[in-house]
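A single protein chain has been omitted from the complex, and every remaining protein chain is retained in its original position.
Here is chain A:
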Amino acid sequence: MTDADTLLQLVPKAEAKQTMKDFKSDQEVRWCPGCGDYAVLAAVQGFMPELGLARENIVFVSGIGCSSRFPYYMNTYGMHSIHGRAPAIATGLATSRRDLSVWVVTGDGDALSIGGNHLIHALRRNVNLKILLFNNRIYGLTKGQYSPTSEVGKITKSTPMGSLDAPFNPVSLAIGAEASFVARTVDSDRKHLTEVLRQAADHPGTALVEIYQNCNIFNDGAFEVLKDRQQAEEAVIRLEHGQPIRFGADRSKGVVRDPATGDLKVVAVTPDNEADILVHDAHHASPTTAFALSRLADPDTLHHTPIGVFRSVDRPVYDTLMADQLDTAVDQHGKGDLAALLTGGDTWTVVG
């Protein structure tokens, strides 16, 4: 049995068949009308019955920001915590309760600015968490300042002459932080989003899913190039494990390795180079190619943005390792005996 199967079996299954309705809480959803978050919420609520896990064993933990209101709308256990700290809180919960399916909902500011440290350490530890990173490339809840994923030169309330700092690429960052599962999807593509969630849920360890999400108030149309049918054909590269990486009208473009630099580049597919088109291998042990794929996108125009699962590899899961150490300690020393512990080695007796 693989680690994945073992981990999934630790979470009790639902006794009855579930529907999307079972996962809707009684709270009124308060995002702005037209917000991309609605689509993600619907996709997650729609996907949960497929998992078939006992609702009471599912927990959503979030930080602060628009997306972090998410747990209130899920009829599961949930915690809306403080800015940036959800991965840390979820780590304590997941490592102490392996019978829970723990999901983190966060945004680009929450995960990559104030909570950057916790995100990278959760990823390197490979705690059994599913992290949904809603990236709208703007601060929404504080009304429109640039975020750590905003393009350079972004004009916002706090940067009237344009932002100066280079953005993070969350997928590159996650791969650099030793992530075992990294994927990207888009709020408006429910089918793709659901498929990515499915793979993330199946993954033992930390799964990071970057979800491009439109903020129609402060950064409307940020991902339009990926959504507009005509433009998307040239802009979006759909990654599928085991398939050649091709895109564009009639799949006329492809990704090849540049023999001169070892880097990846986009070429027009010809009968001569067709055999050289890179076949996507999400399970490759080395993160090198996944990282190179993450660098294809132009941070300004989003041209050549790969979506799908960049990387999905099996790596020991922190929670499992921690539980194993507890078991080993009992094997080696027996179950803890408090009286013996308190007594220790050197004692003396005072007789009354």
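We take it that contacts are C-beta pairs under 8 Å (C-beta built on N, C-alpha and C of every residue); 3 or more make two chains touch, one makes a residue touch a chain; residues count from 1.
Going forward, contacts and distances are computed from a predicted model.
Colleague: Leaving aside the chains you can see, what is the UniProt protein name of the one that's missing? Options: "DNA repair protein RecO", "Lipopolysaccharide export system ATP-binding protein LptB", "2-oxoacid:acceptor oxidoreductase subunit alpha" or "Recombination protein RecR".
Modeller: For the chain not displayed, UniProt's protein name is "2-oxoacid:acceptor oxidoreductase subunit alpha".
Colleague: Going by the contact rule already stated, which one of A:59, A:245 or A:282 would touch the omitted chain in the full complex?
Modeller: Per the contact definition at the top, the residue touching the missing chain is A:59.
Colleague: Using the touch definition from the top, which of A:100, A:138, A:193 or A:269 touches the missing chain?
Modeller: A:100
Colleague: Please identify which residue in A:45, A:76 or A:320 touches the non-displayed chain.
Modeller: A:76
Colleague: Touching the absent chain: which residues on chain A qualify?
Modeller: 12, 25, 27, 54-59, 61, 71-72, 74-82, 85, 88-97, 99-100, 117-118, 121, 322, 325-326, 328-330, 332-336, 338-339, 341-344, 346-352
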